[in-house]
Structures are given as structure tokens and as C-alpha cells.
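Shown here: the complex without one of its protein chains, the others still in place.
The block that comes next holds chain A.
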Amino acid sequence: MISVSDIKVTFGKGTPLQKQALNGISLTIEEGQFVTVIGSNGAGKSTLLGVLAGDVIATEGQVKIGSADVTRQGTAARAGRVARVFQDPLTGSCGALSIEENLALAARRGERRGLSSALGPQRRAHFRERIAELNLGLENRMRDRMDLLSGGQRQAVSLVMATLAGSEVLLLDEHTAALDPGMAEFIMNLTQKIVSERKLTTLMVTHSMRQALDYGHRTVMLHGGEIVLDVAGDNRRTLQVEDLIAMFRKMRGEMLDDDALLIG
């Protein structure tokens, strides 16, 4: 379960560039719920994800993951609770390490790391098995460096990495945005499979309104650091991409009005 209450994030406080990225967001995501998040650029999607992952520490408010208050915890300290796939395939894995070394690193997420060998025969076999499930043929390239893989392959491995160690939430940060349409679909199907098999509490930020409505149980739209839409169930089923676009337009219009007021 994720619960954030009245989160405010201000960047560059007290400077001329001060920006209120999140303006009092409250959101509760139940155990096993898959929530998609959309919003225009600067709406606060990435900041919200950062607040949950620990990259951004909230200026005000409280963040709880499961029963633990993680508001003040940094990324590494809460990594045991949070699994994550980044937008940029290069960020989520280590190009200089081999596929199996990346997996070994992820398998110990949030745990103590000792001096025993990272890649014993048992672990190797387990990793191989998990990678073979992808049907990408990567199980025969376990010792290849990660940077020899394509972006899509890296994201697929990243998804496996996210599920090797236990976690309370899975955060997906536009994780198909850098991929070609075919690969994006493959990764989304894989995501769907993993999330439903493991009943993961998931928050997916996406740029695609289609994805936002097609996947998951609930859709949240952000604008100006606030939640402007939060739909689930029957209301969501009847919602069309066109409706979302109309809302986007309306919101952008408001913004223009504001600017017009300022300039006028």
C-alpha cells in the first residue's frame, strides 16, 4: 500500500526560480492496485514518482509505504520496499556489468551485501531461468555486458530485476517511452503479466493516454502539481482517450488564460 498525504514539493525555495512542483497531493493506493498516472509536461508526474522513490524529499506532508513512514528516507534506505524501472534503459541497469551481475545486484536490493561470491552456481541457474522466461534468447548471453543489449532488451531485463527481490511497490517511470512501438507493446504485455502474477502494488507514469486507460485499475491525471482526475471502475471503463484529450485541452486553455491575465 502507498499513502501520501498533503505532499508539497518546492524546488529552489526562496530563489527567483522557485517552483511549486507538487501542491498538496493526497493519494492512497491499495495493496495490489495498479494505478496509471498521466499529465502534461511539468504537471508533477516525475516529482510524484521521485517522492515515492526517495529521489525527492517532500517539503511538506507524509509518505507511507506499507505501514512504514518513509517521508525522510533517501533512495537507498527505502530501496527494500521500492522496485523501479526507469524511463531511460541506460539508467536502470549497469552497462559496464554483465547481465548476470546486474541481476545479482538486483537480487540483493535492500539487503545486506556480504563477501560471499555474487554468482554461485545456484544463483546463476535461477537467473538463467528467469531470463529464459522472456523468450528473447538472452539466457545464452548471461555473461555479456549489459551495454551490448538493445534498449528494449535492457528494459525487459530491468523488469526481471525489479521482481528478483521482494518489494511493496513497483514504480514504472514512462518505461516504454524510449522504445519503438513493437518493443513498447512487448514490454507492456510483460509488465501486465508480472504485475498480475505477483499482485504488485504498482504506479506507472506514462505519456500515452491509450496505455493509461488500457492498463491497470485506476487512472490519475495531474496538472499544476495537483490531482485533477482520479477515476476507477465503471467510470474509467467508459472513459475514452478523446475525453482525456479534451480535458488536457481545457487545462492548457486555463493556463493560457492565466498567462493572458499576467501579461495583460
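A few notes on this one:
Here, a residue touches a chain if its C-beta (ideal position, glycine included) is under 8 Å from a C-beta of that chain, and two chains touch if they have at least 3 such contacts; residues count from 1.
In this section, contacts and distances are computed from a predicted model.
The protein name that UniProt records for the chain not on display, among "histidine kinase", "ABC transporter permease", "Cytochrome bc1 complex cytochrome b subunit" or "PadR family transcriptional regulator", is "ABC transporter permease". The chain omitted from view is touched by exactly one of A:S93, A:T206 or A:T219, namely A:S93.
Between the chain not shown and the residues A:K8, A:R108 or A:R141, the one that touches is A:R108. Within the set A:A43, A:V56 or A:A79, the residue that contacts the chain not displayed is A:A79. Shown as candidates are A:M1, A:A118, A:A178 or A:V231; the residue that touches the absent chain is A:A118.
The omitted chain makes contact with chain A at the following residues, 53, 74-77, 79-80, 82, 84, 86, 90-97, 101, 104-106, 108-111, 113-119.
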